[in-house]
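Below you'll find the structure, written out as structure tokens, and then a few comments.
Heads up, one of the protein chains got dropped from this complex, but the rest are sitting where they should.
For subunit A:
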Amino acid sequence: MELLSGGDMLVRALQDEGVDLIFGYPGGSALHIYDAIFRQKSIKHILVRHEQGATHAADGYARSTGKVGVVLVTSGPGATNAITGIATAYMDSIPMVVISGQVPSDKIGEDAFQETDMVGCSRPIVKHSFLVKSAEDIPEVIKKAFYIASTGRPGPVVVDVPKDVTNPAERFPYRYPEKLRMRSYTPAGKGHGGQIRKAVALLLAARRPVIYAGGGVVQGEGAELLTELARRLNFPVTNTLMGLGAYPGSDKRFLGMLGMHGTFEANTAMHHADVILAIGARFDDRVTSTPSKFCPGAKIIHVDVDPASISKTIVADIPIVGTVQSVLLEMLDTLKSSEEQPDQSAIVDWWRQIDDWRERHGLYTAPRYQTDGALIMPQEVIRAVYDITEGDAYVTSDVGQHQMFAAQYYHFDKPRRWINSGGLGTMGFGLPAALGVKIAHPDKEVVCVTGEGSIQMCIQELSTATQYHLPVKILCLNNQALGMVKQWQEMQYEGRLSNSVYEESLPDFVKLAEAYGHLGVKIERHEDLHLKLQEAFAEKDRTVFIDVYVDPSEHVYPMQVMPNGSMRDMWLSKTERT
């Protein structure tokens, strides 16, 4: 058997796992591993400018490909800088393996230089973690880490590797395990047949059904099956922020996003539904509004791969634990072999009602913003980019108003195109995530929708874009303030704008982009918007920072009434309430 050092073993195990890309940042405890990376060819390492960027880039890579994102950082600050990105991946169930260097085993616990208890720090935000005790354990630990990260409900796994374990002077026999047996971990497989039959019977009897689909449908590769199911039944579909793209966004059966900034028709239809098929969604508080007022007349079918997500906040009438794909497949089979059909006259009535809601207050049917003023409206910027990119771009986003405008106004027809930090709401996610996406899809248009607040949280990654030549578009909806914070302050704090305004402190983003070797474009005048956007998007070979000055007073609507509102209680504009 081949003899390898721990450092070489680690890299070889990653190769055997099929890894071809690592995002990372070197440092003392990880140097043996970095040397092993230097001496090989098949894995490309992307040097980021901050470890948070590494985790978000790996995250964007994972979300856009379905593969496991891989991160390598050093101990201490390297590890703690990665924490925000790990938490981001954890909240959105993204498969990720984070390898962190650690001080040598005999120094652990002595407050050694750059020592941090990484397993301890990351414990609440990982699916699992390992502290590697000896080099001989490396192959099995890596195998387990990837298996755990990518199966069941995916999530990040931390592998903490003390420096002595990777010592190049000590060699051990290497063999990568072909199979794993873990008595304590059995991810859910197929759903319970009886429950699925009960669910189908309930769907067939429904008069006001809604399919409420979340990120699990994207992650679980269930989008096509979901679309088939909805079309066969002629049922309306709403997606969560994480689920956008799980059902074609431009399809007429699509009600738009639901929840806090969901569409009027999606939230109202949910409220009045008699049967809700929740699939790969977890009844997040940004969806349900007040749980006790949530969808009072609805029977709920809840399909999820994670049993702990079921009946956590909203009790399910028919719980089904299983992979989204297997359950949808079985539902479709049951439907196809069933004599019964949904009551089409009831469904037609239901659609008539929904179309009426859509007509009255829909995002795209009713005008929500004026486009004839001097100021550029953020919504029309998103619509313009949607048109220019023909709805086919990979769109990453930061967190705030721009994120909601992008979610509302860019229609995602395919899964894995919309990449944002939904659960944790991590500002700074967008740019590094876009770089991860671009590496995975070099021939595709990748747009990072951001704000002048979020972009400054990971702006150092502009340098990574330069080094690896990653021509993404950065679309900054610049309203010179923390827009969402400001919106809440205006709505709930009588307009006391506590620390949410930048005054005259913003950098010249055009010059900043140029300083990194990129192209900067500033759009201030309404009449320039379309032409300048087109010019910017025509630039295919350079990273372009498009700084668009938008109406700083604009709010995101609809917005559910907080607190104590039901799904249908919304502000539709600054003055109009349901």
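For the reader, a short list of remarks on this structure follows.
The rule is short, and it goes like this: contacts are C-beta pairs under 8 Å (C-beta built on N, C-alpha and C of every residue); 3 or more make two chains touch, one makes a residue touch a chain; residues count from 1.
Keep this in mind: contacts and distances are computed from a predicted model.
This figure omits one chain of the complex; the name its UniProt record holds, of "NADH/ubiquinone/plastoquinone (Complex I)", "MnhB domain-containing protein", "Acetolactate synthase small subunit" or "Multicomponent Na+:H+ antiporter subunit B", is "Acetolactate synthase small subunit".
Within the set A:307, A:373 or A:442, the residue that contacts the chain not displayed is A:307. Across A:107, A:128 or A:414, the residue that sits in touch with the chain not pictured is A:128. One of A:119, A:201 or A:501 touches the chain omitted from the figure, and that residue is A:119. From the options A:14, A:148, A:241 or A:570, the residue with contact to the chain not on display is A:148. By the touch definition given at the top, subunit A reaches the unshown chain through residues 119-120, 123-124, 127-129, 131, 148, 182-185, 306-308, 311-312, 315.
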